[in-house]
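Worksheet: the structure to be examined is printed underneath.
Note that one protein chain of the assembly has been removed; the remaining protein chains are unaltered in position.
Labels run A and B following the written order; every chain starts at residue 1.
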Amino acid sequence: MARKLRVLIAKPGLDGHDRGAKVVAAAMRDAGFEVIYAGLRQTPEMIVETAIQEDVDVIALSILSGAHMTIFPKVLDLMKENGINDKLLTGGGIISEEDVEKLQKMGVGKLFGPGASTRDAVQYVKEWADEK
Amino acid sequence: MSKNIDKISSRGKTWLKQTEESSKNRDIKFITASSEPVELLATPDMLTDFDYERDLGYPGEYPYTRGVHSNMYRGKLWTMRQFAGFGTPEDSNKRYHYLLKKGQNGLSIAFDLPTLMGLDADDSFSEGEVGLCGVSVSSLKDMEILLDKIPLDKVSTSMTINSPAAILFAFYIAVAEKQGVDPGKLRGTIQNDILKEYIAQKEYIFPPEPSMSIIVDTIEYCTEHLPQWNTISISGYHIREAGATAAQELAFTLADGFAYVEAAMARGLNIDDFAPRLSLFFNAHNDFFEEIAKYRAARRIWAKHLKEKYEAKDERSLLMRFHTQTAGCTLTAQQPENNISRVAYQALAAVLGGTQSLHTNSMDETLALPSEKAVKIALRTQQVLAYETGVPNTIDPLAGSYFVEDLTNKMEQQAEDYFRKIDDMGGVIPAIENGFFQSEIARAAYQYQREIEDKDRIIVGTNDFIEEDEKIEIPLLEIKKEVEEKQIERLKELKQTRDDKKVSNALKQLEEAAAQGKNLMPEFINCAKMYATLGEMINVLKQKYGEYVEPAEF
Partner (left out) sequence: MSKIIDELTKGILEGNRNAIARAMTTIENEEDGYVRLLSNIYERIGRAYRIGITGPPGSGKSTLTNHLTKILRKEGFKVGIIAVDPTSPFTGGAILGDRIRMHDLALDKGVYIRSMATRGSSGGLARQATELADVLDAAGYDYVIYETVGVGQVELDIAEAADTTIVLLVPESGDIIQSLKSGLMEIADIFVLNKSDRPGAERMQKDLEYALHLRESDHDWHPKVYQTVANQGKGTEELWTEMKNHRSYLDSENHLVNKRDRRLKNRIETVIRQRIEFHFWDDKRKKILKNYLESEKEKLSPYLLAEKMLEKLLKTFK
């Protein structure tokens, strides 16, 4: 049986704006991925535990609250702690170029800003998987 | 008449055929912002059944399609209301005093996310979000500071709060009583619209049934004690922002409104005692005519249902007054100055649609809280519209347009179709629990996105007319850690100085009232006065009602 890419989509933070996360989930489903949709108000601990249990290839976070500089590093640390840092951590939100650079240095993958195309996101995940 | 229409119709068909054969269209899809196809030309045969008196009537007269007031903007321009709030109660209080001095007589309070979710500032889930997108209020103490030296009998206050609205409202009433102001004199609005939280904004706490019951408590309480207070601002804004089409925004919002009406009537309230205090809140999206048709249809549907289905007698019950905000989701991060013109067109649609008040977004809102200059431009946009364009001088100028009347009818039709579907599911709450609204909206949002990516829909600066190498400057969102620390410190102090015995008694009384199905408003006010916190009250009710979890349906 062909290998299916499994992607975890989760939304940390208190706000309920899940439009972007849902649109990306639908686009990834239509690209043939299996999307584990964890939904709103996910803590870094919940995100990493889910990623372990579901053995996803990719963790994609939608962060609009401005808390990306605390959430991404925390998730990265927990991934290392749990021995799953071979997975890709990526995401989208309102993140300045400066912060994007900092996060990528830490080991976070590509981050998509407002107006980004879901096709680019799908393409990115596919290419990452091919290289792996 | 009908013979004439037949002639027009057959001639129209010939004309359309000739046009299609002889001319070539640009290579894009001609669809509305809601992905509906648009006619090349509107003709009189679209309105064969049109009856002026029945379908439009005169402004201020049933079915109010043309407007709720007889002289509309000649009597009073729409209210230019810009929503704001931030940081500690002290920060916001200073801002309110400044605005009042400048001649504004309405306050608009935005709360931070923890408050919106019914969490105290010292809750672990609040970490990092205290005072960020609005002001943090965890107890009566905070509300006292927020409203310090503001004459509550003279101002009108709008509070954007939903899940814990009744409790924040109780804080407000308690401050008024402490100021010696008769609650009967209080004027203002609480958003208090829980249904759209489940449908779109997702800031819910309890399951729908008990939440509805608390909302009816506020309506019942206001009917008796605060007759000038607007009890619910039934909101389509967030439904649209989540990706709904215009017809979905219209239908789901009005369905919510009718659900509130039915819930209050089921409590035994007289419709004419509370319906005049309900108002609506719509979005102003990009598609100019579609939006105008939406507002016109909304007024007509509301009036018809309130009169015919719910048998309201008081004319004020039939009037659908509404607030509008331009669509935040249409603003682009790319070439943000273009947003000024988007906002202007959207504002024009809202005014042509007869809005009672309007918030215009600032051009930089996609990226961060707006800068002062951007806020000013947004306000000036409204002023130019009001004073320079001449638009407000005549009422509902698009009435009678074949195109606009046809669109208005179609909007009404689509809404009625949705009402039937919702009824078949057993009403708004079962439809929420089945994930009906959520999946309809998610599907529309996805289609909209695909249209953009397929370039069936052009967004200037984003998928066409792109400026290569445009650097998007994202202003640093200042996370003010001091605000959080200050709020936590204040709570700590409060918990040390208040009378714990009184607090636990008041909370116990709240628990009992909830168990007995009593109106909770007097208990909230009592708890507030004993300085029980927002979180403490919410927790008592969580024990009883449980917490809501979304359906997993996509």
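One rule holds for everything that comes next: a residue touches a chain if its C-beta (ideal position, glycine included) is under 8 Å from a C-beta of that chain, and two chains touch if they have at least 3 such contacts.
Just so it is clear, the structure is predicted and the values come from calculations on it, not from any experiment.
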Practice item. Report, in label order, the displayed chains that the undisplayed chain touches. Key: A, B
Check your understanding: Which of B:Pro44, B:Gly106 or B:Pro207 sits in contact with the chain that's absent?
Key -> B:Pro207
Exercise for review: Touching the hidden chain in the full complex, which residues of chain B are there? Just list them.
Suggested key: 207, 425-426, 430, 433-435, 546, 549-554
Check your understanding: In terms of residues, what is the contact footprint of the unshown chain on chain A?
Key -> 1-4, 6, 25-26, 28-39, 41-42, 45-46, 49-50, 52-55, 82-84
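The definition used in the following text is that only the chains that are shown with their structure count from here on.
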Check your understanding: How about chain A: which of its residues touch chain B in the complex?
Key -> 13-19, 22-23, 25-27, 37, 39-41, 65-67, 70, 94-97, 113-115, 117-119
Practice item. Name, in rising order, each residue of chain B that touches chain A in their complex. Key: 113-114, 116-117, 119, 125-126, 128-129, 132-133, 197, 201-203, 241-243, 329, 332-334, 366-368, 442, 445-446, 449, 452-453, 459, 462-463, 471-472, 474, 476-477, 479, 550, 552, 554
